[in-house]
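With one protein chain withheld, the remaining protein chains of the complex are depicted in position.
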């Protein structure tokens, strides 16, 4: 079970409640009042636990599992021990996740404005917010209902944050509008001026950085990532997009909805990415590119050209993934042969 | 126009003032009292706006622009509509930037020491500083005039900061002397001990880290970048150098004047870079290298050897850019062919 120092587990849940919550159906005769006290993976689950089996590869592990109940697809029901309660669903992992969330009250904040928070008299604060010690909220900010702002975070004048958004500790936000139910992790920097200069024959010119950062709903931005504000247009991140830790997003970048940006990616200024695209870890994208929707980019790639919808690319400079794989295979040969071709 | 929540626009400016400020000359008969209320790019500019045209590629866009006035070079004057006020200059972008700065009062701070700032009685603070809530300034610090220190920033004992320097929120500074008119972005870490150990036959040895960080004037350091202090010599960053977000600068590194270091670059310990060199995003430089002046390094390169003045290099390991381009072209062929050579 999860360490009770950090996670508080709620009341047990009956199989009847689990069925109601997840829409799973039971296989065979089952005592619907059986109580489930915890979630656990197949290997470590014990009596009273619920687990899940999604991938045929782990089917052997289910045989010896001591879990009381298990979410699984109908095609794998026969693999489970007779005594195990089999909860049949197309989405075992998703169902498991739902029950986890029920059992472990999320870290939802108790509403409280700490006396050592510094909130401008000119800021508007919603209902039931938790504002921790050392938080600074500037004039004309609008913070929605049920927001949670972590300790020592600084929110500059005018920033708007939607209902239910959580901001971690030691975050800096300026020049931004952030939607509902977002999670901004600790140490994120949003809204600082971009790397905004150009060079002409008499040296560097500071260009004004007069844009904002606009972030949709249900967006996650990982720890210590940085999002520069626009130079004139805005930097935009669409709803449902998830950004991992230590990612750099340059000014005027536009990221669509439902994208996934893995850790340590760098996106240069004015590049646009469509919806549902996935960018692997440590990828670099040059500036002023147009990357389509449903694109997948392999980790450590360097993208220097526009990319069409649905493309899968890899390498530095990036090429279609099949080409990249051939490159890798051929380079591997080069490394092995001692001949001079 | 820029969002008034975040940017406050000043009074309109006459064409006469604009000419005086930028040194541009007017082409044809112009009413010098015409007022300009805002800046905008060619495509979005409307009546009352000033814009600029520098690159022949955008010459068509100027034809349909609704801007009242436009900075452009003499060679492109004929492209602009008859009614548009044509302000002729060799430096259109630079002139446009100047007018932007005039119209939008920079975010200069109103002088104020927040009551929740913690400043040592033994620190010296200049005139007209803005020190925000939660700032910690240690003993014997010397902060110049007109500095702006953002919320929850920590400045350890003895640090010296020159006039007009701005430090963002949630910054950590120790063991450092920082010049005038610098901009240290939110979340930057300056002066922590370097990765300072060596390994001999009986394991790792902690080497003392007894140096400092010395930063010149007009230096910018981007959000969440890290600058370790020297081990004995100092880590040095020359005047006018601009460093982007999430850059790592190791101990004893020396960077010259007017360099540009793009996001997510890593510079290993004791490496020296000359003046005006440009390092592309995600580049890694090995330790103890000497990189010359006026060097350009392509993004994602890995530099493992010394580099002469004026070189342009790319690749990992980095080679002269023409070699790198041939490598890329040949590898591309390898990826395309199915033959076995």
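As written, the chain order gives the labels A and B, with residue 1 at the start of each chain.
Here, contacts are C-beta pairs under 8 Å (C-beta built on N, C-alpha and C of every residue); 3 or more make two chains touch, one makes a residue touch a chain.
Bear in mind the structure is a predicted one, so any value in this text is a computation, not a measurement.
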{"item": "Candidate in contact with the missing chain, chosen from A:68, A:152, A:165 or A:277", "value": "A:152"}
{"item": "Among B:48, B:73, B:126 or B:158, the residue in touch with the chain that has been omitted", "value": "B:158"}
{"item": "Contact residue for the chain not shown (choose from A:16, A:205 or A:263)", "value": "A:263"}
{"item": "Touching residues (missing chain, whole complex) on chain B", "value": "116, 118, 134, 136, 140, 152-154, 156-158, 160, 170-172, 174-175, 187, 189, 192, 195, 197-198, 200-208, 210-212, 224, 226, 228, 232, 246, 248, 250, 264, 266, 268, 282, 284, 286, 302, 315-317, 319, 323-324, 326-327, 330-331, 341"}
{"item": "Residue numbers in chain A that touch the chain omitted from display", "value": "2-3, 5-7, 39-41, 90-91, 93-94, 97, 100-101, 104, 114, 116, 132-134, 150-152, 168-170, 185-187, 222-224, 240, 242, 244-246, 258, 260, 262-264, 281-282, 299-300, 328, 331-332, 334-338, 341"}
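Operating definition for what follows: only the chains that are shown with their structure count from here on.
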{"item": "Centre-of-Cα separation between chain B and chain A, whole angstrom", "value": "29"}
